[in-house]
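Got a structure for you, written out below as structure tokens; questions coming shortly.
Every protein chain except one is present and positioned as in the full complex.
Chain nomenclature is as follows: A and B, assigned in order of appearance, with residue numbering initiated at 1 for each chain independently.
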Amino acid sequence: MAKQIEVSDLDAYYGSHKAIEGITMTIEPRSVTAFIGPSGCGKSTFLRTLNRMHEVIPGARVEGKVRLEDQDLYGASVDPVSVRRTIGMVFQRPNPFPTMSIFDNVAAGLKLNGRFSKSQLDGIVENSLKGANLWNEVKNRLNKPGAGLSGGQQQRLCIARAIAVQPQVLLMDEPCSALDPISTLAIEDLISELKQEFTIVIVTHNMQQAARVSDRTAFFNLAAQGQPGKLVEMDETSRIFTNPTQKATEDYITGRFG
Amino acid sequence: MTVQTGIQPLSFGRRAKDQAVRALVYLAFAIAIVPLVSVLWLVVKNGLKRFDLEFLTHSMRNIGARDAGGGAYHAIIGTLEQVLLASLIAVPIGLLTAVYLVEYGNGRRLSRFISFFVDIMTGVPSIVAGLFVLAFWILVLGMPFSGFAGALSLSILMMPVVVRSTEEMLRLVPNELREASYALGVPKWRTIVKVVLPTAFTGIVTGVMLAVARVAGETAPLLLTVFFTDSINEDPFNGPQMGLPLYVFGQSSLPQDIAIDRAWTGALTLILIVMLLNLVARLISWWRSPAKRG
């Protein structure tokens, strides 16, 4: 289920403003890759280019290549919609659909994409909720609105919704930044379970979190305000946090700047 | 120069001016309320005189100029049919136009152009909408005066209202929900139909009902398109049909007191219908609100 992502020489723009420049990296399957860096360095923008969510913003565009195994995601005949079905995403703030019940939220991606029998849906919803460690908390109130859950539960609901469509890659854009420490811990536990089945990429501002959950870490930085963000270095998480090759990385993780 | 200490009282002039403006502002509000109270009071007081079963179940057929009795059944039927038809035309067009402006427009030239003309359309006088249907539908195409012609003119007045209220509601739908749906690999149009529109549903319905209530009271366009009749005509596509606002207009331009009484009762019925529509809008939004289901 999990596939490797290869990015080569990728630039992303908002209108005429270049947000990130010349990014080349390989994201390994069945592992957690963390993106860290100061605010505005383009790590979220880069994350969104990986499932073509970047271009949803008016005026935004991408140059360069992203390959999922052997397929170019930005190829001429590729539909961004099917890319997103293959590469799922979890957002900074939990965003369950307010008009839908818990069940319908998890089933949303399936229902909106094709036809499934009731029993198929039941099975997928249960498995996805179990996969998101939420099943025991909500199994008796699947028909209640998703918006009635706590923030941490809502975020796990969104993760269940994302994995219900069986993506190969799961992108997480600061998934814990709106949550309390206990909910954060629950999500982090979940991430380490999910990496056995998915390729996971997580953007985080929290360096302890990156150290705790990720296998590899990429550090992004920008030369100055208004300049495009760049990939400074990428390596095993343990090496980045103990013995980085770049001075900028060391400054950042030791808290000397950013 | 002496240095003043402590809290100094406000000068008399400044305080007086402040109080005078306050009084004027309160007065303005009172002045605005007077006609409303007067209109509603007279409508209820004079309207109740003839607000009986005969009024609601009979037409004006065979009622002479000096005869008492008679009713507005034919006009009520006409108004309901005309408003329904007008909504069937205006709501889909208005809704889809709003979807275009919010979801697809992105500040393109066409969308700015349409948006500008929606504003201009809001200002089209109702009598001009009636004249247009008269010129186009009845005089050029040779169609008969009918309830449907009236509905056409009402739909022109409804469309911009539906577009603007729907647009406002769609813009309130948080972008995060659209992104969540895109990230699940849902195509844009299904995202709009299944996520964006349901989220904005309550507000859209309220806006539509308010638009309906607005055109339900329109008289001028009907005058030119449905023609007058005293008889019941349940077929909105054929032949003259009455409308309740038109009925009020017709009766109030007659000199007899009994006609004026009928006009007041017609006005009361019209206001009740408009209020009922408003109430329905509120009920629907209450029934659909997620808070209630939670």
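Criterion: contacts are C-beta pairs under 8 Å (C-beta built on N, C-alpha and C of every residue); 3 or more make two chains touch, one makes a residue touch a chain.
Keep in mind that, in the parts below, contacts and distances are computed from a predicted model.
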Which of the following is the UniProt-recorded protein name of the chain this complex doesn't show: "Phosphate transport system permease protein", "Carbohydrate ABC transporter membrane protein 1 (CUT1 family)", "F0F1 ATP synthase subunit epsilon" or "Dihydroorotate dehydrogenase B (NAD(+)), electron transfer subunit"? "Phosphate transport system permease protein"
Among B:Val118, B:Ala183 or B:Val226, which residue is in contact with the omitted chain in the full complex? B:Val118
Can you tell me which of B:Val173, B:Leu223, B:Met242 or B:Ile258 touches the chain that was removed from the display? B:Leu223
Which one, B:Glu103, B:Glu168 or B:Asp230, makes contact with the chain that was left out? B:Glu103
Hidden partner chain, touching residue among A:Ala164, A:Leu179 or A:Ile240: A:Ala164
Give the residue, chosen from B:Leu80, B:Leu131, B:Ile232 or B:Val280, that touches the chain omitted from the document. B:Leu131
Touching the hidden chain in the full complex, which residues of chain B are there? Just list them. 10, 14-15, 17-18, 21-22, 24-29, 31-33, 35-36, 38-40, 42-43, 92-97, 99-101, 103-104, 110-111, 113-114, 116-129, 131-132, 134-136, 139-140, 156, 159-160, 163, 185, 187-190, 192-193, 213-214, 216-220, 223-224, 228, 245-246, 248-249, 252-253, 260, 263-264, 267, 270-271, 274, 278
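The criterion applied here is as follows: only the chains that are shown with their structure count from here on.
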Distance between chain A and chain B based on Cα centroids, please, to the nearest Å. 47
Which residues of chain B touch chain A once you look at their complex with the stated criterion? 106-107, 174, 176-188, 190-191, 194-195, 198-199, 201, 290, 293-294
Seen from chain A, its contact residues with chain B in the complex are 51, 53, 56, 58, 81-86, 88-89, 91, 93, 95-99, 108-109, 111-113, 144-145, 147-148, 158, 161-162, 165
